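Apart from one protein chain that is not included, each protein chain of the complex appears where it belongs.
Order as written gives the chain letters A, B and C; numbering starts at 1 within each chain.
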Amino acid sequence: MVTEVKVISFYDTLRRDTDEIFEAIFRHPMVVELCAGTLPEQKWAYYLCQDYQYLRDFKQALGLALVQVDTPREIFDWIDRISGLADLEAKRHLTWARRLGLTEDDLLSAEPDPMALVYRQHMLLAAHRSLGELLAALVPCPATYMEIADRAVERIPDHPIYGEWVRSYSYLNPEISARRAWWGRTLDRLAEAASPRELQRMHTNFVRSCKYEWMFWDMAYHMRGWPV
Amino acid sequence: MVTEVKVISFYDTLRRDTDEIFEAIFRHPMVVELCAGTLPEQKWAYYLCQDYQYLRDFKQALGLALVQVDTPREIFDWIDRISGLADLEAKRHLTWARRLGLTEDDLLSAEPDPMALVYRQHMLLAAHRSLGELLAALVPCPATYMEIADRAVERIPDHPIYGEWVRSYSYLNPEISARRAWWGRTLDRLAEAASPRELQRMHTNFVRSCKYEWMFWDMAYHMRGWPV
Amino acid sequence: MVTEVKVISFYDTLRRDTDEIFEAIFRHPMVVELCAGTLPEQKWAYYLCQDYQYLRDFKQALGLALVQVDTPREIFDWIDRISGLADLEAKRHLTWARRLGLTEDDLLSAEPDPMALVYRQHMLLAAHRSLGELLAALVPCPATYMEIADRAVERIPDHPIYGEWVRSYSYLNPEISARRAWWGRTLDRLAEAASPRELQRMHTNFVRSCKYEWMFWDMAYHMRGWPV
Partner (left out) sequence: MVTEVKVISFYDTLRRDTDEIFEAIFRHPMVVELCAGTLPEQKWAYYLCQDYQYLRDFKQALGLALVQVDTPREIFDWIDRISGLADLEAKRHLTWARRLGLTEDDLLSAEPDPMALVYRQHMLLAAHRSLGELLAALVPCPATYMEIADRAVERIPDHPIYGEWVRSYSYLNPEISARRAWWGRTLDRLAEAASPRELQRMHTNFVRSCKYEWMFWDMAYHMRGWPV
């Protein structure tokens, strides 16, 4: 008889506890149509504006985190994350924007959707609290994007933007792959050093960000805006 | 011939620019039924939980602001605001909660509605930025409540909770009346000392908080919760 | 045979680890002459200006802390601390200032001494990090003051200001006595909930604040100011 002991990491626990939300994201029409290449471009344009502003706040939240990082090696790691975002993602967004006839100014001056604001504020406030709470709020974005892209990679959509989206977030992209493990590993490491209360907040933040991911796709698909 | 020059204060400008949102709030069924005394109590219970958590963040935001206040006299003023809230409003909420069979624990452990979170986070982030941006985000709450209550005061609803709500936020309540002018006057004073960029952010924050007020009533009326 | 087990609280540990610094404070000429009533008033005036600015930052740091406090009851406790300081200590400082021919403006516009700044900044930064780190940085001020005053109370100096200083911080003052236990008890409670890393920072902050207390008295005694 063999007793198998499997140590389940903090990230694994979080992933398991949010599995239903992940599945709801995979099934959302915005995600389905994006991966099928059939998404109306005006919905993508709405998404792009909101996401460009989201990316800016993501970078700012990482910047806030630097103050809680103690060793130069860790600071390097975090700066690498910020630079990566600044360099890769923001530039790609601008390329897509140009294809849709939008300038960077259009992206930055678009009226923020309340459902985008709630997610962006959630990240920034977490960054004001602690490194662990911030990372728990940040990880659902790369985690869901990579899983969506990985599932779509066998049938890459025949659309210049949507096809590139899938390729760039999937395991086909070596830059993404290289950084992939960093998110979960760093989250696990921060969880080990956290107090019980912080650990609980990390859990809450992760779950909420997963929900916000669904709501972000949903807001873009319906191009909602303000109700008043 | 007499040329009349009317100096319009910053608060007056903000109030004018948000008049349509104020009107939409006055017309919202949650507000109408509250003032008519016909609001189903389960909707009020939903509101009460969200608002109790909102009040806590309101106090915390005021606390954050203390770091930007320079003279002891101003610190007094702000502490008086915090104490007032802590004392009056929170206690009143607890009385209403008991009437509905809810404990303080019920209020604090209720799952936050995303539409309440977006408003609470908006306040806390403003508090991290500057005193002016914070106050601009805070004032719509007392401003709309007092205007709603003043309009309802001629026909105070015959309901133990809703009637007290109207009385306590209207000009009938001397404590509210005494503090009434403080909000607008302090906002005007902070606007005078603000840079053009901060002034623009103050305007944005005020307008957004007015919209969040409408969305808060709306969330409670429909008892929305998370879509996922 | 009886085995006596004594549970030593976090505060007790901190107090033991800083005993030499406490003793150095008790022996410092500024403290000795204050308690003997022989301190030159111009040294006290220098102290008073720096301490009035310190008290303002102390209050602001407590304000920052409110954002990390979760229940209304705790918020009450903290506000009570802030109000107490605003009310009691600041007013007493102003009375002493008038006796020395100084106005509140004189106190607030005095050039901050770098040794006062280092202490004030230490508190404010701790407040930006966590409640535990803040409280650990704050407690040495009331703790050393109360111990100094308690030791001096048998021979209260025959000086209108210095005598009142001793009385007001000693166990003779019922208001101080009532709050006395709160500081250590709250620190112990926060220590229990802290992660090992935060606990270490709390220790560092407490030790540093004790050293800053000595340096504050020393700066005032020598009326140092800026070296350049």
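The definition used in the following text is that a contact is a pair of C-beta atoms (placed from the backbone, for glycine too) under 8 Å apart; a residue touches a chain by one contact, two chains touch by 3 or more.
Nothing here was measured: the structure is a model prediction, and the numbers come from that model.
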Visible chains in contact with the missing one: A, B, C
Contact residue for the chain not shown (choose from A:R56, A:R99 or A:H203): A:R56
Touching residue (missing chain; options A:V32, A:I82 or A:V228): A:I82
Which of C:A36, C:L100, C:L124 or C:M223 contacts the chain that the document leaves out: C:L124
Contacting the left-out chain in the complete assembly, out of A:P72, A:G101 or A:P174: A:P72
Residue numbers in subunit B that touch the chain omitted from display: 130, 193-198
Residues belonging to subunit C that touch the chain removed from view: 21, 24, 114, 117-118, 121-122, 124-125, 128, 211, 214-215, 218, 226-228
For subunit A, residues in touch with the removed chain: 56, 59-67, 69-72, 75-76, 78-79, 82-83, 86, 90, 104, 108, 124, 127
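Please note the rule applied: only the chains that are shown with their structure count from here on.
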Subunit A to subunit C, fewest steps along touching chains: 1
Interface ranked first by C-beta contact pairs: B-C
Classification of the subunit A:subunit B interface as same or different, half of numbers criterion: same
Subunit A-subunit B separation of Cα centroids, rounded to whole Å: 33
Residue list for subunit C, restricted to those that touch at least two other chains: none
